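A protein chain is absent from this complex, but the other protein chains hold their places.
Labels run A, B and C following the written order; every chain starts at residue 1.
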Amino acid sequence: MKGIVYQGPRNVTVEELPDPTCQQPTDAVIRLTTTNICGSDLHMYEGRTNVEPGTVLGHENMGIVEEVGSAVGRIKPGMRVSVPFNIACGTCRSCNQGWTSFCERTNPIEGMQGAAYGYANMGPYDGGQAEFLRVPYADFNLLELPEGTEHENDFTLLSDVFPTGWHGVELAGMRPGDAVAVYGAGPVGLMAAHSAMIKGASEVYVVDFHDDRLKLASSIGAKPVDVRAGSPVEQIMDGTGGQGADSGVEAVGWQAHDPAGEEHPELVLDNLVQSVKAHGGIGVVGVYVPEDPKSPGRAADGRIGFDYGTFFTKGQRMGTGQAPVKRYNAELRDLIIEGRAEPGFIVSHELPLEEAPSAYANFDDRVNGWTKVLLKPGMTS
Amino acid sequence: MKGIVYQGPRNVTVEELPDPTCQQPTDAVIRLTTTNICGSDLHMYEGRTNVEPGTVLGHENMGIVEEVGSAVGRIKPGMRVSVPFNIACGTCRSCNQGWTSFCERTNPIEGMQGAAYGYANMGPYDGGQAEFLRVPYADFNLLELPEGTEHENDFTLLSDVFPTGWHGVELAGMRPGDAVAVYGAGPVGLMAAHSAMIKGASEVYVVDFHDDRLKLASSIGAKPVDVRAGSPVEQIMDGTGGQGADSGVEAVGWQAHDPAGEEHPELVLDNLVQSVKAHGGIGVVGVYVPEDPKSPGRAADGRIGFDYGTFFTKGQRMGTGQAPVKRYNAELRDLIIEGRAEPGFIVSHELPLEEAPSAYANFDDRVNGWTKVLLKPGMTS
Amino acid sequence: MKGIVYQGPRNVTVEELPDPTCQQPTDAVIRLTTTNICGSDLHMYEGRTNVEPGTVLGHENMGIVEEVGSAVGRIKPGMRVSVPFNIACGTCRSCNQGWTSFCERTNPIEGMQGAAYGYANMGPYDGGQAEFLRVPYADFNLLELPEGTEHENDFTLLSDVFPTGWHGVELAGMRPGDAVAVYGAGPVGLMAAHSAMIKGASEVYVVDFHDDRLKLASSIGAKPVDVRAGSPVEQIMDGTGGQGADSGVEAVGWQAHDPAGEEHPELVLDNLVQSVKAHGGIGVVGVYVPEDPKSPGRAADGRIGFDYGTFFTKGQRMGTGQAPVKRYNAELRDLIIEGRAEPGFIVSHELPLEEAPSAYANFDDRVNGWTKVLLKPGMTS
Partner (left out) sequence: MKGIVYQGPRNVTVEELPDPTCQQPTDAVIRLTTTNICGSDLHMYEGRTNVEPGTVLGHENMGIVEEVGSAVGRIKPGMRVSVPFNIACGTCRSCNQGWTSFCERTNPIEGMQGAAYGYANMGPYDGGQAEFLRVPYADFNLLELPEGTEHENDFTLLSDVFPTGWHGVELAGMRPGDAVAVYGAGPVGLMAAHSAMIKGASEVYVVDFHDDRLKLASSIGAKPVDVRAGSPVEQIMDGTGGQGADSGVEAVGWQAHDPAGEEHPELVLDNLVQSVKAHGGIGVVGVYVPEDPKSPGRAADGRIGFDYGTFFTKGQRMGTGQAPVKRYNAELRDLIIEGRAEPGFIVSHELPLEEAPSAYANFDDRVNGWTKVLLKPGMTS
């Protein structure tokens, strides 16, 4: 089969690879119909992680079940399924508590919890930017979708960014009626904004400095806050009559930079502490890492010296980390089926696998209009 | 001033009454701009309660603050305010826990908790279907609204039916993505449906047998279920692929009757137990009473022999009772201000006080199109 | 192997049976070290259910893993394990939401959710009052225990009654500091009382009329309420200064009877509604059934005409149903290991399998001192 392989910083290629098979009785193999490029793939693409050259990328996967192992009973060949990016066993302590993002059995790396397809530090699993994908613990991990091809570009976002945005809002402890501040209008930030609207926010501010992204925020009823027009904190304070947002979401991560491109790892957390009211909550789904030699200052060691004194004085709360996709994806699927959620509004490109290398480059460069790229393995270029 | 006085079963009149004044330093007096007739006023109107003749009716009130007592500091004359139907002290054990509907200090009747304006068993407080109203514990009870007259017919529903419908959904433990079954498309049921949509239900079924009400349900994106077309349980089961609703709301009460008008006090609870899935939740905001000699069978003593064995076997949950309006009304106000909630869609009539007697009669007869009546004390007939 | 077989009302025998084996790759077989007689076994024993003669009884099981299927990876032969009474698949919608008690895949009976070992209506699974037991979905269902034999009589209660009592307290929404009223001092009621104490109740009232059981309640710091000494409602009201309990647990069920032995299916719910304060919660883990021809009046059809009017007027909440054991058993195991929970205080008898018939008879007759019987398959009589 064909698949997208990481070769080194800013270098991915299309390669011919062996077809995956069921290795365990609990495995399934799926044929990909759609597989997306994620903003977090760019951390690897840019060489900011320790991912190994030769890795098949891709953790946002959906498709048709091709084959199942002998112990798989709920999932059957021919089913259309979404594959959560987390690979979870379904029986460990973390999985029992609903935290599939911190599965204790699927990541063999010492001291690590949580596994994923084609991702740095997340275990020896090939990604799904390819024609086929092996899925461990298929009965537990796979989400069944309605037959056919309807809603394909909405459903494909169930594997990661829609649940991740939703998780950000959950971690923030958002309640109906809240004013919500979302920092970052990339796919995850836009999904957080969409989630907040669906869950009954009274208003959602979305902070960014890219025109195409701010426009998408407007299109779903959120209020765009353009950093180039002045302090986002002041804009949010003005919008809320000086009270601040009730809750906030961080959808940027440690590589936060200003419009000029300079990195300020503390910038977004500082802004959130200022933008959110006392006793408000902040959900952090933008990625922070314990080590990145290319980060400025102490952030190279994962140390983010944000304004903790104010955070404490305001009695704020903060939740963090990768989303346990399985906790949310069934309800989000149902919202899509009923037309109550339409996350596909972020999709800008549908391309065949062969065009992945240029798509990575354009997405990484934030070329205007490249918001979200879907790869369609069955599409001929 | 003028006010609406209960004289006996199916008999209310407009009377000249003394103007209310601040009796306690914590009181305020408001001038009513809008005061609604509530479905629960009909229980009194029909003579199904022990309300005293001579009582001024009306517990759904809003207006302008006219005067405040010496200990009132947050609320000031001239403010536009919504008055929750619950009269609460703000300092007892129940109020401390957020249950203003069960205030332990404001209802002097032995063994009763919770007070209201112009209502049977709820204490010696005049209602607000009048030109002026005395509000105890004004700083605690009154909700400030934006100046002016905008959204008047939305805001007026903040005193009771919108929070009551919202409370029904809360008691049901509804979560985003749920399919929700609402029994009863009167004002409270429609507000429950509106609330469920705002909070991210995937679909909302609304059961009734009045054309005008079912049409209003459709108008907000809910799915009308017409009892005259067959079993509502079967219709909901069909709609949900046999899985049943995830949660349900009872918005009918003990006077439930079939299309032919015969009362069946157990009917709605039985239907909900059948319509809702195993381990689902049911919120009951339709009123049930401990005693009503006019009820059939054991319901005269408050005993409702619904199918408890199935309720238990399905592991369902049920929450009940009057809504603590203050828990919700600020967030609902904010949703209205931002255009995210528009509860006023249920309003069918705006009338001067003088027309209250005929309005009561039409509303009680469920004359087609009489969904919700607002009285406007300042309007000239 | 030897096992206890239901032959008909009040008739169980010890029979020689074929040894169970792994039938599915996800199965395990365990060798029982302890298997208990449950109060709910008595419903079958007394002929109040439709259980088939020939059924091997026993759903409270623990032991040593003897053999595992090819897809079992977390559980290994030789492990000491507790077996939750619920048989759950771990991958259906209910299991995903933590409701293993309503698994949608393991009970093949049409319209039923939730399966169990050796139990009426709960699927075709043999019970564990035997030497060996087949356990489906072993990786998901089995709880690992520390090696050895320590705490055996505490751990054996992890399969049902300790989590069931705990669930009753959870369903009641009990919070630390609450005064809690538990009706019924059988094993489940005593476990509910123990749970409430562990979770920080300020005081726990336990209502019964058996001396041995009331004495056990006292032994864990609860306050015994003897029905023979007068109205339990009044005793609880007196104890709480007239305020009532903050939350209550029903641990009796539909066969509730007075000290004279007459059945009153509504009695306990009525008492709870009276005993618990306004806006308090009630957890119902005593069993109610949709059909029992031997029940008096409308309870034969599952209809329990309790005082619903007062329940509503007080704004109370009620949760019901079988416990999802897996939600609680790991934390309860940890509490036992650390000496913070000692549920074994209810154990009155440890007997070899061969003595099960007489043990059933004594337990059913509530012979003084027969509180909880453990069968020890390895014990020689």
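Criterion: contacts are C-beta pairs under 8 Å (C-beta built on N, C-alpha and C of every residue); 3 or more make two chains touch, one makes a residue touch a chain.
Keep in mind it's a predicted model, so treat the numbers as computed, not measured.
Asker: Among A:N11, A:Q24, A:S70 or A:Q113, single out the residue that touches the unshown chain.
Answerer: A:Q113
Asker: Touching the hidden chain in the complete assembly: which of A:P259, A:G315 or A:G339 does that?
Answerer: Residue touching the chain left out of view: A:G315.
Asker: Pick out which of A:G47, A:G73, A:G239 or A:G302 touches the chain that's been left out of the picture.
Answerer: A:G302
Asker: Can you say which of C:K76, C:R228, C:K294 or C:R340 touches the chain missing from this structure?
Answerer: Checking the options C:K76, C:R228, C:K294 or C:R340, the one contacting the hidden chain is C:R340.
Asker: Considering the whole complex, which of B:Q23, B:S70 or B:S358 touches the chain not shown?
Answerer: B:S70
Asker: Given the contact definition stated above, which residue among B:I37, B:M62, B:C89 or B:A245 touches the chain not shown here?
Answerer: B:C89
Asker: Can you name the residues of chain C that touch the chain not displayed here?
Answerer: Contact residues on chain C toward the absent chain are 175-179, 198-203, 330-332, 334-335, 337-338, 340.
Asker: Touching residues of chain B against the unshown chain: what are they?
Answerer: Touching the chain left out of view, chain B contributes residues 24-26, 69-71, 73-74, 89-93, 96, 98, 105, 139-140, 326, 330.
Asker: Applying the definition given at the start, please give the residues of chain A touching the unseen chain.
Answerer: Against the left-out chain, chain A lists 93-94, 97, 99, 101-102, 113-114, 171, 243, 254, 266, 278-279, 284, 287-292, 298-299, 301-322.
Heads up, the rule we're going with is that only the chains that are shown with their structure count from here on.
Asker: Spell out, as numbers or ranges, the residues of chain A touching 2 or more other chains.
Answerer: Within chain A, residues 330 contact more than one other chain.
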